[in-house]
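Worksheet: one structure, shown below.
Of the protein chains in this complex, one is absent; all others appear in place.
In order of appearance the chains are A, B and C, and numbering begins at 1 in each one.
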Amino acid sequence: MRALALLLLLQAPLWAQLPEGFEVYDTPGDEGSSALAVWKALPKETADASYVVWRAPAKDGPWEEVARFPQTAGWKSDAPQHFGTGSGNKGWHWASIPALAEPGKPPVAMWVKLGVEGAGGAAESAPAEVTPVPNWWAWNKLNVFLFVVAFTCVTFWLISRARRDPNLFIRRIPGLDAMEEAIGRATEMGKPILYLNGLNAMDSISTIASTCILGQVAKRVAAYDTTISVPCFDPVVMGVSQEVMREGFIAAGRPDSYRSDAAFFVTSDQFGYVAAVDGIMIREKPAACFYLGYYYAESLLLAETGATTGAIQIAGTDSVTQLPFFIATCDYTLIGEELYAASAYLSREPIQLGSLIAQDWGKLFLLAMILLGTVVGSAAVVFRAPALLFLKDLFATYS
Amino acid sequence: MNTLPLTLLAQEAAAADPGFWGGPGMQAFGLWVAVGFTLAIYTFLYRDNPVFKFAEHVFVGVSNGYLLCYTWFTVVKPMLVVPLWHAIRPPADKPLEANETLWLLVPAFLSLCMLMRFVPKAAWMSRWAFAFMVGTTSGVLIPLTVQAQIYKQLFPMLGGFVSRGGDTDAVLWVASLKSLLILIGVFAVLTYFLFSVEHKGPVRVFARTGIVFLMIAFGASFGYTVMARESLLIGRVKFLITQAGSEGKYRTFAMMAVVVALVAALEMLRVRATPPPAAEPAPPEAK
Amino acid sequence: MSPELKKMIPRWTVFGIIALAVTIPLVVGGSTRFPATPIVRGVYEEIEKLPEGSPILISSDFDPGSEAELEPMMNAILAHCWRRKLRVVVMSLCSANSMPLAEELVKKAAAEHKAEYGRDYALMKFLPGGTAPILTLGQSWSAILPKDYYETPVADLPAMKGITKLTDFPYMVCVASVATPDYWILAGNAKYGLKMGMGCTAVMATDYYPYISTKQVSGLIGGLAGAAQYEALVERPGLASSKMPTQSVVHVTLVLLILAGNILHFLTKKKGSAA
Partner (left out) sequence: MTTLKRTVPLGIALVAGLVLILQGFVPHPVSGKVLTWTQSWVVIIAGVSILLGVGSLVQAHATKIHRQSRGWFYSAVTLGTFGLTALGFFHPKGIEPGGPLDWSYQYVMNEMSATMFSILGFFIASAAFRAFRARSVEATLLLVAAVIIMLGQVPVGAYLPGVPQVATWVLEVPTTAAKRAIILGVALGSIATALRIIFGIERAYLGGSE
């Protein structure tokens, strides 16, 4: 049987055709770990026949197979990270060839050849040389880079505008107005305020935002002469909270009433923390509980316990999963980015408000894109004009 | 946790030397402790009481002790102390890669800065470490967020809402309508979040629509979570049930009797000790 | 009775009803089957597609608190992987407690499937730091995980053969009770193009629906219901399926409680307005 197959193979006229446009080049925008091979599809391709790609350290071998797939697979359009989403991808195949050099070691040249294998026979292309080199710039992330640059510029421009004209309009955020009220109420009742920073570490934007708000809260707490306690989940956050509060008390002109043990560490175990904080709530009966930052499952354990003590509860989180629980149990809830806006809103500093408006510009840009995309994109489908899908190309992320 | 992993652990422990802590004695004792603390925590459902308070304080103490050791064994020792020690005294079989290890002096220095918080006069040095942590996070986050959150979420909305399919490649009305509603929803909710525009006129209409979408979404997430929360409760109740039978040496019943008796006794003491609540001024009612 | 205690009565009633609704069906017992949705199939089919002997990465990102919800899911996925003869590599980004738990669960499942440590699966150490370790693993596996959970060099493990960086895994599943799927999506998928599926607690599931429509995540197993569906797919009814009757009772009870609450609310309101 094997002999027969061999015979057939030998007898078969070698009309296995080689594809056109075979080309090998260094993968752009990578760390030098691979090269790309591309070639045009054959006029007749079947799932039984395969493309094979080999690599070798020298022109005459030894050859090592690095890719093999049926002719009906491996399209350029499957790999927008290398080739984009343009219509030029039609009818082209590609393969990625791993570099010979170890990661981080100097680049090494290699030879690559393409083969066709199928019932009709086999054929191989002439080898081509390529050296995968590490690149210094990821051009496929240009759209991301431009967004970052543009957003930074807009932010700075709006900040400088805000400096010139500090009377910026910011709509009311009821949850933040209520904070002031809650602090006042705590003062009247002579009861403490409980402030939680969330469960993320200092390297989370929500926690950073929360400590910034704590600074503003501390100023008011100092001015009203109320007590505040900040049980912390993370030791670094505790340190930052202490710094922030100290400065808040200094800014309010009452450095002497600042107690460094107002922010204290509980434990970094999620439910140990909850048990302890719930205990504090039940025993100290704070007049107001602020939950600002990132929360996990403990949100409801905290807020529901707080609700039974009769405290005013104000929450703010960008943790989408926990928002429903805060909404159900708290008096006010800052939703998502309102948390980030809070510090700017409370501080009323023009610089901060300027960057808040930059967020709005970002949203307006997104709204415009969605609107444009809806109109143009729908037209593309209705009138069967794929060229109109250009917006998708602009915002595609190639990773 | 149910009994299966414990029996499995027991087999394994038998293969290796179980030692005192892995031995059957400590295991059985552990289960008594586990059942006791489980019930003690549940007394919080009744109200705050000394039994819960005791469990809570044990919880905080044990978790801190464990986490301190854990961090040492998994982070500080292998990532900082051992490499630095090897830089001072290279082990015989490993030549020193000095230039790489010496970089560890940076986190070592910043860690020291952090610990300066213990010295009130030099506490400000911790700001250097704060700045490093906060700065690096912010930097890493910016490109990633644009790419993975903004662009990736925006992308599917740029192809319009009309979709075609089927044998005739006709417009799929139901799917298209669904996509259109999603688009309207995203548009409305984003409008609701605008800070610098007053919610008046057409903005108000969109913002109100946004709230409708938000409320449905929050309700849905709440409802969706019920199952998750109840499964945890089911898991715990299952544990108590397995420990209630003869296999579990009737631990649940025994501990339940102890915990209930303790709570009841302490409650009675408390009621006797405290004056009637009318003596306290009534706090203003929270809304 | 003091007014303070009187205020607690509705709460105690609700707690009591829930306790009964959970305990009674558990004592009675039973099991239900749940047909799979396309979203759950998204994970199943990707694993089904992997050739025999492929490595698969599982990020076991949950701690004991969520064990009850995620253990059945983890078991079903592991059963599937070993049935397909895949090499399973388990790691964790979640917390100090997550890796000991993963070890316990995986070993238990391995014993059941006769999977051998080192050959059919490997356990890695817990990596703190969110996206940071993923970013590093994408560059080089050995940079932060040169040794496995038991201090064996990774190079000595047949299960880790050919793995030098994250993308050497054709697929990964993140089973999480915390926000680690965000990290995997952000750093693993967006940065390195790692193909991934995920399983998570029901509470988190809705958050990740958008990532399914953007195809960043191939599929999602949500909570116990998802696990029950996966168990049906791998034809291995287990923990999740057996918990479904209790879930049904609790859900219906809760809906009735909400209805009762509303009726009471409107009755008292009417009384209030009439007075």
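General remarks:
As a working rule, contacts are C-beta pairs under 8 Å (C-beta built on N, C-alpha and C of every residue); 3 or more make two chains touch, one makes a residue touch a chain.
What you see is a predicted model, and the numbers here were worked out from it, not measured in a lab.
Across the complete structure, the visible chains that the omitted chain touches are A, B, C.
Annotation: of B:W72, B:W85 or B:Y250, B:W72 touches the absent chain (contact as defined above).
From the options B:L181, B:V205 or B:M268, the residue with contact to the chain not on display is B:L181. Note on the undisplayed chain: of the listed residues A:S268, A:S378 or A:T397, the one touching it is A:S268. When the full complex is taken into account, the listed residue touching the unshown chain is B:R127, out of B:R127, B:R204 or B:K249. For chain A, the residues touching the absent chain in the complete assembly are 29-32, 103-104, 134-138, 141, 144-145, 148, 151-152, 155-156, 159, 201-203, 205, 208-209, 211-212, 214-215, 232, 234-236, 238-240, 243-244, 246-248, 250-251, 261, 264-272, 274-275, 283, 297, 300-301, 304-305, 307, 318, 320, 323-325, 327-329, 335-337, 339-341, 343, 347, 349, 351-352, 355-356, 358-359, 362-363, 366. Residues of chain B in contact with the chain left out of this view: 1, 9, 13, 16, 18-19, 21-22, 26, 30-31, 33-34, 37-38, 41-42, 44-45, 53-55, 57-76, 79-80, 103-104, 106-108, 110-111, 114-115, 117-118, 124, 127-146, 149-150, 153-154, 157, 178, 181-190, 193, 210-227, 229-230, 232-236, 239. One chain is missing from the display, and on chain C it is touched by residues 10-11, 14-15, 17-19, 22, 32, 34, 37, 63-68, 97, 100-101, 128-129, 131-133, 135-136, 139-140, 143-144, 202, 206-207, 209-210, 213, 225, 244, 247-248, 250-252, 254-255, 257-258, 260-262, 265.
We adopt the following convention: only the chains that are shown with their structure count from here on.
Chain-to-chain contact here is organised exhaustively, every possible pair of chains being in touch.
Pairs A-C and A-B differ in how many C-beta pairs touch across them, and the larger number is found at A-B.
Taking each chain's centre as the average of its CA atoms, chain B and chain C sit 14 Å apart.
Residue positions of chain A touching 2 or more other chains: 203-204, 269, 271, 320-321, 397, 399. Of all residues in chain B, those touching 2 or more other chains are 47, 66-67, 147-148, 152, 155, 221, 225, listed in ascending order. Chain B makes touch with chain C in their complex at residues 1, 4-5, 8-9, 12, 45-47, 66-67, 70-71, 74-75, 140, 144-145, 147-149, 152-153, 155-156, 217, 220-221, 224-238, 241, 276-277.
By the touch criterion stated above, chain C contacts chain B in their complex at residues 2-5, 8, 12, 15, 18-19, 22-23, 26-27, 64-69, 96, 104-105, 107-108, 111, 125-126, 128, 131-132, 135, 185-187, 189-191, 201-203, 205-207, 210-211, 213-214, 216, 222-225, 243, 246-247, 250-251, 254. Residues 141, 143-145, 147-148, 168-171, 173, 189, 191, 202-205, 208, 236, 239-240, 242-243, 266-269, 271-272, 275-276, 278-279, 282-283, 310-312, 320-321, 323-325, 327-328, 331, 335-338, 341, 356-357, 359-360, 363-364, 366-367, 369-371, 373-382, 389, 391-392, 395-397, 399 of chain A are the ones that touch chain B when the two sit in their complex.
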